[in-house]
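The next block holds one structure in the form of structure tokens; read it before the comments.
Heads up, one of the protein chains got dropped from this complex, but the rest are sitting where they should.
A, B and C label the chains in the order they appear, each numbered from 1.
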Amino acid sequence: MKLKKILNKEQKKKWESLKREVLETNRALPKKGLVIETFGNASGILRFKKISLVVIKPSGVDYDSLKVEDLVTVGIDGKKLDGNLLPSVDTPHHLYIYRNLKQIGGIVHTHSLYATTWACTGRPIPVYNTTHADKFGGEIPCAPYADNRDNHIGKGIIKYRKKEVPAILLEKHGAFIFGTNAKKAIETASELEFVAKIALHYLLLCQVLNRSPKEMSKREATLWRKRHLPGGGYGQT
Amino acid sequence: MKLKKILNKEQKKKWESLKREVLETNRALPKKGLVIETFGNASGILRFKKISLVVIKPSGVDYDSLKVEDLVTVGIDGKKLDGNLLPSVDTPHHLYIYRNLKQIGGIVHTHSLYATTWACTGRPIPVYNTTHADKFGGEIPCAPYADNRDNHIGKGIIKYRKKEVPAILLEKHGAFIFGTNAKKAIETASELEFVAKIALHYLLLCQVLNRSPKEMSKREATLWRKRHLPGGGYGQT
Amino acid sequence: MKLKKILNKEQKKKWESLKREVLETNRALPKKGLVIETFGNASGILRFKKISLVVIKPSGVDYDSLKVEDLVTVGIDGKKLDGNLLPSVDTPHHLYIYRNLKQIGGIVHTHSLYATTWACTGRPIPVYNTTHADKFGGEIPCAPYADNRDNHIGKGIIKYRKKEVPAILLEKHGAFIFGTNAKKAIETASELEFVAKIALHYLLLCQVLNRSPKEMSKREATLWRKRHLPGGGYGQT
Partner (left out) sequence: MKLKKILNKEQKKKWESLKREVLETNRALPKKGLVIETFGNASGILRFKKISLVVIKPSGVDYDSLKVEDLVTVGIDGKKLDGNLLPSVDTPHHLYIYRNLKQIGGIVHTHSLYATTWACTGRPIPVYNTTHADKFGGEIPCAPYADNRDNHIGKGIIKYRKKEVPAILLEKHGAFIFGTNAKKAIETASELEFVAKIALHYLLLCQVLNRSPKEMSKREATLWRKRHLPGGGYGQT
């Protein structure tokens, strides 16, 4: 493989480590209840000086049977650099996001049930509780419907995402979730699904209790969010 | 066994292979959350020149305890060719479909929860999202109520199915799902249940948000579907 | 133990066999999603000429840690015949049913989620689909609220049950399910929960589709039910 010659020892190590992480993240998708059959994928990126490596799931392959050697490595331009299988059909969207959001190291794409239910409406998910505030800090936006051609999906994501919110819904489609790495992105994907499920059930409960839904104020949401940001006090760092 | 004498070596191999696939598919039904107790069954067919073999689940047997020798092999006319147990009471419906849809190699029948909930209404499931479009390409039809006598169910399925859609609901009953083989049919059964669940929750969410549900246009649905058809770009072939 | 002296060899064997079945049935309650914590119990009865033995779960013991020696054996009058633990607080209701329904060999009591949701309304579950018809043949009745004193619960069950229906809801409480043995009763308990869940979701879907719910006719329900009764064609006997 050409790529093995281009990379130095340390870079090869990082690449192997990224492949293991992307493998584990893809395999975690059904375990976390975020996908059925083959509806979802995870990727990660290494940004070296001379080359960027994006490791992503192959198209249409079962999560349970997925092995590290099945993963596909492509360049930031989409050129295949390593792997015998065809990459996910969503690879262009992942790449478009990586090219436009330099701070991101991992992406998860799901059609998870409640996130997709919200996505069908084309509406954002408002902040109704502290779990939502902790992890997203504000409403989760929804990009208008885009078909699967060219960079329509990637462009919609970049245009409609909110800078501080690590996830976006795609109208009538599903969700893209970002993180500093793939592991972080799948945690957020799981939290998105949870928040989407609570939000729907909250609205149903408001209806039967004949109460108007109430959103959390931006001020309060920010207060909770701050604690979950690096250095904010949550976690071990 | 008579059948063992009729088949040549290669045909026997294919028959053994089909039995393993039908066994695995039936055993996967509860694991995929598509059945409780014994409410569902899967079959597969081998169409040889002189004889067709349909392998199907025995009636009322638990999935977990099912063994390959419990499976029943019948001819396309329903005559039992192999096996000590009685075949599923739904065998006539499977056979009727195999006789009328020559391109089909596997069938799954379920009373899965959300598919059956839609079936209770007698209404088709409209296309509300790309997951639905990817896998079904159009609304999932519902055959009018039929009792369990003669070929009432089989006839309704053939009459009301839509040519390009690999699943059909049966009013007040459940669903039949077709595929090129049993494994493919159960994947579609799982996707049907998922799509039925999202569709119900989407309508509930529309109600509480006071919005009208919007279907995807036929043109857009076809675009997504095409990619998932053989040669369309999805998967490894 | 006195009981070991009273029973002959064959009776002892049957008793041991019953204890294993009651153990397995109780342990299956959480696995089938029919109970949380310790909310549910199963029993079985042996009706010998001189004595009847009812084997039942001990009160408040976790299902996972339950062992055969933890089970309690009582007489049809409630007198403890074997076991070191206290029997379920619901033992009097089980006994009352066994005394009044001689054909029954096993009972399961649950507070399973959707059965209990229906029970909260005090309303029967109408027949909306073939799964319901197959297993219950008609609407599942609901006994009016009764407190936990004396034989109030048992009396309500006997008074309001429908002869041909193997389950009854208890208003604001849960369900009792009967069978020829405990294994059969828990299968029916699982089917009751499934049918209760579909019925609720069907009504929700009717509401959002602005359609009136439609029950299956008694004639049709009976047709499906007949096939599931012994000798009706379903299963292996």
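The definition used in the following text is that contacts are C-beta pairs under 8 Å (C-beta built on N, C-alpha and C of every residue); 3 or more make two chains touch, one makes a residue touch a chain.
Bear in mind that the values here come from a model prediction, so they are computed numbers and not experimental data.
Participant: Since one chain is left out of the picture, which of the remaining chains does it touch in the full complex?
Facilitator: Computed over the complete complex, the missing chain touches A, C.
Participant: Considering the whole complex, which of C:Val68, C:Cys120 or C:Leu229 touches the chain not shown?
Facilitator: Once the missing chain is taken into account, the touching residue is C:Cys120.
Participant: Pick out which of A:Thr38, A:Thr73, A:Thr110 or A:Ser190 touches the chain that's been left out of the picture.
Facilitator: Touches the omitted chain: A:Ser190.
Participant: Write the list of chain C residues that the hidden chain touches.
Facilitator: 36-37, 39, 58-61, 85-86, 89, 111, 113-114, 116-121, 123, 145, 147-149, 172-174, 200, 203-204, 206-207
Participant: Just the residue numbers, please: which parts of chain A touch the chain that's not shown?
Facilitator: 128-131, 187, 190-191, 194, 197-198, 201-202, 204-209, 211, 216, 220, 223-224, 227, 233-236
The rule we apply is simple: only the chains that are shown with their structure count from here on.
Participant: On Cα atoms, by how many degrees is chain B rotated relative to chain C, nearest 5?
Facilitator: 90
Participant: Averaging only over C-alpha atoms, locate the centres of chain B and chain C and give their separation in whole Å.
Facilitator: Whole-Å distance between the two chain centres: 32.
Participant: Please compute the C-alpha centroid of chain A, do the same for chain C, then give the distance between them in whole Å.
Facilitator: 46
Participant: Can you tell me which residues of chain C touch two or more of the remaining chains?
Facilitator: In chain C, nothing touches at least two other chains.
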